[in-house]
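The complex appears here without one of its protein chains, the remainder shown in place.
For reference, chains read A and B in written order, and residue numbers begin at 1 within each chain.
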Amino acid sequence: MRCSRFIIVMCAVLAVSSPRLQTSETGNAEPFALDIPPEILPPIIPDDNPMTAEKVSLGRKLYFDKRLSADNTVSCATCHDPRLGFADGKAVAEGIGGQKGARNSPTTLNAGFYDFQFWDGRSVTLEDQAKQPLINPVEMGMPSHDAVVEKVKGSEDYPDLFEKAFGTREITIDHIAMAIAAFERTLITLDSPFDRFIAGDNNAISESAKRGWDLFNGKGRCNTCHGYVESYPFFTDNKFHNVGVGAKNRQFDELARRAEHESDVAKVSHETGASELGRFLVTKGRPDIGAFKTSGLRDIALTAPYMHDGSEPTLESVIEFYNRGGETNPFLDGGIRPLELTDEEVGDLVGFLNTLTGSHIDRLKEEFAGDME
Amino acid sequence: MARHISLPRFLFALAAVLLLGMMAVAEVGEVAYLGEASGSDLPGLGEGIRAIPMCDGETRLIVDVPGVSAGEPMPEPVAREVAGLLWKRYQEMQETSGEILLAHGKEHTQREMMIWDTELKRVVDEGYRLFHSPELGSNGVSCDMCHPDASNTHPETYPKFQTQLKKVILLRDMINWCIENPLEGPKLNEDDARMKALEAYILWARKGVPMEDGKH
Partner (left out) sequence: MERVSRRDFFRLSGIAGAMGLVHWIRPASSPLGIVSLAHASGSQLTFAYVSDSHLLVRKGYDKEHRFTRALKKAVTDVNSMSPQPEFVLFGGDLAQLGLKEELDLGKGILSELKPKLYMMVGEHDWYHDMGEAWKGLFGEDRYSFDRKGIHFVVLNSVIVEDYWTGSKMTPMERMLFMAQLDNPRGNPFTVGPEGREWLKSDLAKVSKDTPVVVFSHSPLYKYYKRWNFWTDDAAEVQALLSPFANVTVIHGHTHQALVNRIGSITFYGMLSTAWPWPYAPEGLPELTRQMDRADPFNQFDGCGWGEAAFSQQGEADKVYNLWDREPMAVFYKDVKAGAIPGQPDRLHSGSSY
């Protein structure tokens, strides 16, 4: 993998992935080139939201804007903080008034490359994802999307920026989401010590990390779900698996059995701890009971604690969890089984995971330092 | 003053001249077939003349490759021409002599064919034995449990992206993956005779079996 570089020819990549630049929407907006090496499959960008510099800068402003929350204390960046790997260092997210949610905040880094957003994959685009925390009562707590739009309209700085980005002063929730998504798509980190090792630099990572990489693809059985592929180096299969995290909560088995037999999913979704049912609540498919998204592993060293409920504090404890064979429950994925890794092997795997931090991180932290005010 | 000539006729003439010229140029200064010689009675070869051994190991094709010194590898276009000449001569010899131009110019002997078949059978049988034996793993599972008659192995589809390994692999890589995972055994080195035997059995057993997506 090559080092990062600004390539004008990326416009050609974008031109194909978003075939029609909607000039009616973007006026004379300049196309924005994403910084991606050509051997990597580009992120899927919706046809109606091609990348432009104006959208990206508007989206950036919105991403860091606490006024989008009911009490003006929480912005996207509160839970997806550049200083904390674009996550928040907490087990579960904390929204307005210190309210806790049920899920660990995923990182925004490289999120544009995933097929699904949220741990249960209920959003298929970044645009759709961006709309939801705004009106989630325990996150940003706005009463409705209309209320968000009104607030944004009411501020002096936004209408001009929206006109530049979308060719109209008429602010809509879709445009707000589109701008945020455009900004998020620029948060790409690819140049890590591991990438340089793959490219041929044998000194890029330690011997322990190299052993860890072999274990990752062998005895650890990690790569079947967290696969690294040269054209898609994000360490996720974009699928959902029950590894038993929810079953650490003893009520899960009972809840899961009820979910299996209950044809009215809405009913089950109101039970205590129902969010542990994960993907099932979206697809209502039995194989999805207790299944959560395979998260990507880039920059994983920065985004402790881990799993959908933040229940694993360190990378080592995550490996130990898999080493035990996850947590038995009626719907445990049949691919999970005890691994019999030695302590040294666990250490090697952790060493490998620590090499996946992109070199862009510090630059990104610096770049957004001012926005965090 | 030249006789008046119509444009189409002129162009035709021009094309013909060019074509002939190209053909002539092709013969002069380019690769030229000079003949054949067998055994050790080779004429003294001049500069740019080469004697290329043919498929029977005895006859040599004598070609003129001007501009290429002895010991120097032929540039690709020249090599292609020589290869073309070899092939043309091979085909002509097959037609005229009625014999198959094989090693040493002789047909396979009964003995040879028996040896080949016996050796192949030996390796395939060893592969069959390993395929049906729990000795490759540690938990008593053998390949034939999930793959009776080597069904569901589809060796003809490799190389392909194998989702369990997350990369493009060959048959032997999947054999090793299965040994390590469902059979819980140590993987084989690629040059291990057992790996060759397993591949031999699988390939032999599935020869000519039609592909049915998602089925056996």
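The criterion applied here is as follows: a residue touches a chain if its C-beta (ideal position, glycine included) is under 8 Å from a C-beta of that chain, and two chains touch if they have at least 3 such contacts.
Quick caveat: nothing in here was measured; it's all calculated off a predicted structure.
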| item | value |
| --- | --- |
| Among A:44, A:102 or A:138, the residue in touch with the chain that has been omitted | A:44 |
| Residue among B:50, B:89, B:132 or B:194 that touches the chain left out of view | B:132 |
| From B:11, B:120, B:145 or B:193, residue that would touch the chain that is not displayed | B:145 |
| In chain B, positions touching the absent partner | 132, 138-141, 144-149, 151-152, 160-164, 178, 181-182, 209, 213-216 |
| Residues belonging to chain A that touch the chain removed from view | 12-13, 16-17, 38, 41-45, 115, 221, 224, 232, 238-242, 257, 260-263, 279, 283, 285-288, 291, 330, 333-335, 337-338, 340 |
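The rule is simple: only the chains that are shown with their structure count from here on.
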| item | value |
| --- | --- |
| Computed distance of Cα centres, chain B from chain A, in Å | 49 |
| Of all residues in chain A, those that touch chain B in their complex | 217-219, 221, 223-224, 227-229 |
| List of chain B residues in touch with chain A within their complex | 163-167, 180-181 |
